[in-house]
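Pasting in a structure now, in structure tokens, and then I'll have a few things to ask.
Our next item is chain A:
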Amino acid sequence: MTKEEYVETINRISGTDVRKCMKCGKCSGRCPAFKDMDIKPHQFVSLLVKGDVDALLESKAIWHCLSCMACVERCPRGVAPAAVVEAVRDTVVRMQGNNGVKAEDIPPVVDELIPQQLLVSAYRKYNK
Partner candidate 1 sequence: MQRIGVFICWCGSNIAATVDVERVAEIMKSEPGVVYSANYQYMCSENGQQLIKQAIKEHNLTGIVVGACSPRMHEATFRKAAEAAGLNPYMVEIANIREHCSWIHKDMEEATEKAVVLVRTAIAKVKLNAPLTAGESPVVKRALVIGGGIAGIQAALDIADAGFEVDIVEKNATIGGRMAQLDKTFPTLDCSACILTPKMVDCAQHEKIDILSYSEIEDVKGFVGNFSVTIRKKARYVDETKCTGCKICMEKCPSKKGLNTFNMGLNTRPAIHIPFAQAIPNVAVIDPEQCIKLKTGKCGICQKFCGVGAIDYEQKDTFIERQYGAIVVATGFKPISLESFNEYGYDDNKDVITSLELERLMNAAGPTNGVLLRPSDGEHPKVITFIQCVGSRDTSGCGKPYCSKVCCMYTAKHAMLIREKYPDTEVHVFYIDVRTPGKNYDEFFRRAVEQYGVDYIKGMVGKVYNENGKLMVQGSNLIDNEQVTIESDLVVLAAAIEPEPSVRKIATLLTASIDTNNFLTESHAKLRPVESPTAGVYLAGMCQGPKDIPETVSQASACAAKVIGLLVKDKLKTNPCVATPDEMMCNGCSQCANVCAYGAITYIDKEFRLGGGKTEVRRVASVNPAVCQGCGACTVTCPSGAMDLKGFSSKQIMSEVEAICKK
Partner candidate 2 sequence: MQEVTTEKKEFVPNIVAFCCNWCSYAGADLAGSSRLSYPANVKIIRVPCSCRVNPSFILKAYQQGADGVILCGCHPGDCHYVTGNYYARRRMSLLFSFLNYMGIEKERTRVEWVSAAEGQRFSAVMNDFVKTVTALGENRKLTDLRVKEGE
């Protein structure tokens, strides 16, 4: 894909209009995963507006977003930063060999208590 196609794809599958952002930073003010994110929620929006695909696709933050919707809930402009993060993560994991969770990673973390829900949701979020 070309850079423009990436921008188009991310915009389309995010389903949110990033141009409505007024750069208030409320999303990042609320984000519980803020400190673990190399690119912050508001930057996902502004980088997409700018079309800086490289920065987005290389971001590590896509593996730390909790999809807790706090940013979506509070955006005064009706923008959904979490949907942009998800669109970027989907764009990344849909590429060959980019799955975030490898099968061999699982057994060591499985303990007595771990609920199916965790494995299913992590697979859905991180893998194609």
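Here is how the candidates were picked: all candidates are chains of the complex that A comes from, given by their letters.
We take it that a residue touches a chain if its C-beta (ideal position, glycine included) is under 8 Å from a C-beta of that chain, and two chains touch if they have at least 3 such contacts; residues count from 1.
Keep in mind that this is a model prediction, so the values were computed, not measured.
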Given the candidates 1 or 2, tell me which one touches chain A in this complex. 1
Residues of chain A touching candidate 1 in their complex? 20, 22-31, 34-35, 40, 42-43, 70, 74-78
